[in-house]
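Removed from the display is one protein chain of the complex; every other protein chain stays in position.
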Amino acid sequence: MTKRQPTRSFASDNNAGVHPRVLRAIARANVGHVVAYGDDPYTQSAIRKFREQLGNDIEVFFVFNGTGANVLGLQALTQPYHAVICAETAHINVDECGAPERFTGCKLLTVRTPDGKLTPEGIKPLLHGIGVEHHVQPRIISISQATEMGTVYRPAELKALSDFAHQHNLLLHLDGARIANAAAGLKVRLREITADVGVDLLSFGGAKNGMMYGEAVVFFNRDQAAGFKFIRKQGSHLASKMRFISAQFDALLTNDLWKKNAAHANRMARILARELAQIPKIEITQKVEANGVFAIVPRRYISLLQKQYFFYVWNEVTSEVRLMTSFDTTESDIREFVVLVRQTVR
Amino acid sequence: MTKRQPTRSFASDNNAGVHPRVLRAIARANVGHVVAYGDDPYTQSAIRKFREQLGNDIEVFFVFNGTGANVLGLQALTQPYHAVICAETAHINVDECGAPERFTGCKLLTVRTPDGKLTPEGIKPLLHGIGVEHHVQPRIISISQATEMGTVYRPAELKALSDFAHQHNLLLHLDGARIANAAAGLKVRLREITADVGVDLLSFGGAKNGMMYGEAVVFFNRDQAAGFKFIRKQGSHLASKMRFISAQFDALLTNDLWKKNAAHANRMARILARELAQIPKIEITQKVEANGVFAIVPRRYISLLQKQYFFYVWNEVTSEVRLMTSFDTTESDIREFVVLVRQTVR
Amino acid sequence: MTKRQPTRSFASDNNAGVHPRVLRAIARANVGHVVAYGDDPYTQSAIRKFREQLGNDIEVFFVFNGTGANVLGLQALTQPYHAVICAETAHINVDECGAPERFTGCKLLTVRTPDGKLTPEGIKPLLHGIGVEHHVQPRIISISQATEMGTVYRPAELKALSDFAHQHNLLLHLDGARIANAAAGLKVRLREITADVGVDLLSFGGAKNGMMYGEAVVFFNRDQAAGFKFIRKQGSHLASKMRFISAQFDALLTNDLWKKNAAHANRMARILARELAQIPKIEITQKVEANGVFAIVPRRYISLLQKQYFFYVWNEVTSEVRLMTSFDTTESDIREFVVLVRQTVR
Partner (left out) sequence: MTKRQPTRSFASDNNAGVHPRVLRAIARANVGHVVAYGDDPYTQSAIRKFREQLGNDIEVFFVFNGTGANVLGLQALTQPYHAVICAETAHINVDECGAPERFTGCKLLTVRTPDGKLTPEGIKPLLHGIGVEHHVQPRIISISQATEMGTVYRPAELKALSDFAHQHNLLLHLDGARIANAAAGLKVRLREITADVGVDLLSFGGAKNGMMYGEAVVFFNRDQAAGFKFIRKQGSHLASKMRFISAQFDALLTNDLWKKNAAHANRMARILARELAQIPKIEITQKVEANGVFAIVPRRYISLLQKQYFFYVWNEVTSEVRLMTSFDTTESDIREFVVLVRQTVR
């Protein structure tokens, strides 16, 4: 059943539409025929822009969505007897209906974390049974940047993780569904939290940052990308009219649109958190480093608020909710919502 | 490497862009926030229009592309020890990089056909070893409508196949990447070649008929759709911003746009075939019943033509080429191409 | 590298050989030709004996080993988007190299337990997101009887679990690699801890109780076994010379050999635990209800002991070792070992 709701809610950055510049880029690409499946100038241009951001040595492939990017990228770097280490809260662990296990055959080994962030110390206890055939063999450390908790890894934290990974014959995967929010929050260039700190595989998100659909799988080591075009096609993620994904990424990577969208969403999240924090009985539970706000709201108020605003309860036990801002959130959206919360809580 | 080419080629209906009405529908849907993943009014409306076309008892799910529709639909109706019977030329057999086997575990059992069409007689020899555990168990007959050879099944032929299937405890899958072309060619309503003739599962194509992306999986028996929402999500084909697929299908099913696009493409194919047939040394090899034209062209001319037009050689041995028309093909596109062929062949 | 060791160690009940009566049964079955793959009188006889033990409504299939029994049985009852709930220490979770995920596609959801035993209370928190396509859907509760910790579920505990399972649309799988030890320990008939308490699927172990190889997959609901013969064959667990697995099970189920072997091993474990408990600095950590003994042994002694006896450290952190007895363990084996431990610890 469709929930009634105001123009813009705080349920998810997936609930937003498409940025006008992205939509215009799609329209501009809608001219005549081009070769299907990516052998077209729009795709070449978008790939060039990815290389400008992330380095000339990358290989980049476009797929339809984030789950596709994650599972197909992971398949490229694993054997079915490998294990993928991730946070218990990781999207690949809880929000992809078991797609990673199903596509890769791998087991996911999870680490409990207070803030969604992995550390070498947290991972170490999982590195046992190495070389023993009875046990799955850890091969990938998969982290989310920004995390599902709205927190962000610093470049030094990423470097520590990739060093740790490589010392232990592991590879580092970064689920960057919200990498733009992370980079904007850190005020760094995209390569400073990927190529420069030893990330091996990146899922680069588009849909949560103003695109209609489309995600990119980026390999920082070309050898590891060798079979990926087959994996993508067999994985049913090769778009026939590829140019329309490419044109969107091209727009996102032109004139820093990716950064503007993300920085705006982040700023809205900070404002929202600041306002909510001043309301009695509401407690902000995570640092607001990207575009997510986590807050404990007494249970009886949640249901009242949800009558007018659709949003997700993150943790039923602790009565914690998740509020997300997006590229199109306005300050007046926030004001309206905060007024409602104040009235409700009073 | 990108091929140079005229504005519109005859390589594939996938090389065309998006119909303007579809693009406008996307733009119209780009308003405010809606719940992600399909719980939105655009999706409800599109589903309603599918039901108007195909019957109220269907279940319909949108996915990103045709390979996704085929393999996930087939997964829903099979166990890994089943077999899927199809024409040797079927898209699922030769053009999906083994995705059906990989996703479903099933073996594909193929039938050689001169025209891409299956018949009960052609299938019968494959129905052995039933109940014997050493052998895969046939479960699905999968046909393409229109076929990969540009031919079309009559309603009576479909009925004969579905009767045969159901008598043998099999189900009938219709890969309808070009079902619009088939229906337009037959001058029948969509339900006359699906629900009315006993089709169990349909992949309903959008991208080859003027959409940007998006395909629908239609179950004609609701029980068989029970787990499909999980299959789609785990199969990484659940679109977050679903409304933009839905809006496209809505446009396609409004004011018979699906039929106009397809009928136009079909007419262009007939004209193209008629013109080519008059050129010496060129031989049309298949009936032109949809939007594909198959022709034998002497080998030395093919390479000359391909310098200016990108198109596919279908059969290297017989020197047979495939030419496809699309919703945006014009009569002057055809004239231009035919002139070139005449000059080349002369 | 092969470890030097005494005639019989306490490393694993898998390290024992074959019970003489089992070996004789094999030799007796080695007469002339019989139809391969199970259509033979030895298999019919063994199945009959299983039905005498577990009820006439069961379906039983023989496979080569325990991993095969577990994963193929689970495959029969699941879809790839389901989840299997088990103890963190479960064999399927830690000792099968990810085979369950790889074969079934399912995610394993684990529960931390002090003694390897699941309870409804421990499972409840995992039953969320039901019906929501983003999340795997719990479908199976899988328990080990006896557990990997040497503990045993009482019939009432099993009944509580199966009631809980069935109330929540789940099925109960029992990994019975050591079900004989459990039944012998409880002094109950096999059906009292399976059919009578609502178990749906059973992996019935042979190799840990005196057989050479072979495990049985038992379905307590015939409908659920419908496709299993194909699953077994496709899962590469259909033995061509099936009669030799069948003859072994026949011997095990004749004159209560299964019970004698298990009761003996259990008694040896109790003696071993009693003796070790009297040694200073050694602490027995789990109830000895089957044929396993868990004990904390100071780290420096472990390595000394392992020079002469091969056994496994269960938990490096707590310095806990696992000692297993088997059908052929003798009291003098125990005396010898205990003497060594006393000398080492002194």
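Each chain gets a letter, A, B and C, in the order it is written, and its residues are counted from 1.
Here, a residue touches a chain if its C-beta (ideal position, glycine included) is under 8 Å from a C-beta of that chain, and two chains touch if they have at least 3 such contacts.
Quantities reported herein were computed from a predicted structural model and do not represent experimental measurements.
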item: Of C:126, C:160 or C:212, the residue in touch with the unshown chain; value: C:212
item: Residue of C:53, C:67 or C:137 in touch with the missing chain, whole complex considered; value: C:67
item: Listed residues C:51, C:134, C:159 or C:241, member touching the removed chain; value: C:241
item: Of C:34, C:160, C:304 or C:340, the one touching the omitted chain in the full complex; value: C:34
item: Chain not shown, touching residues in chain C; value: 1-3, 5, 7-9, 11-12, 14-18, 23, 26-27, 29-37, 39-41, 44, 64-68, 71-72, 96-99, 102-103, 207-208, 212-213, 230, 233-241, 244, 310, 326, 328
item: Chain not shown, touching residues in chain A; value: 37, 79-81, 105, 133-134, 137, 227, 229-234, 238
item: Interface with the unshown chain - residue positions in chain B; value: 80-81, 83, 94-98, 101-102, 105-108, 128, 133-136, 316
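Here is the rule we go by: only the chains that are shown with their structure count from here on.
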item: Chain pair with the most C-beta contacts; value: A-B
item: Averaged-CA centre spacing for the pair chain C and chain A, given as whole angstrom; value: 42
item: Centre distance in Å when chain B and chain C are each reduced to the mean of their C-alpha atoms; value: 50
item: Where chain A and chain B are represented by their mean Cα positions, the distance between them in whole Å; value: 33
item: Multi-chain contact residues (two or more partners), chain B; value: 37, 230, 233-234, 238
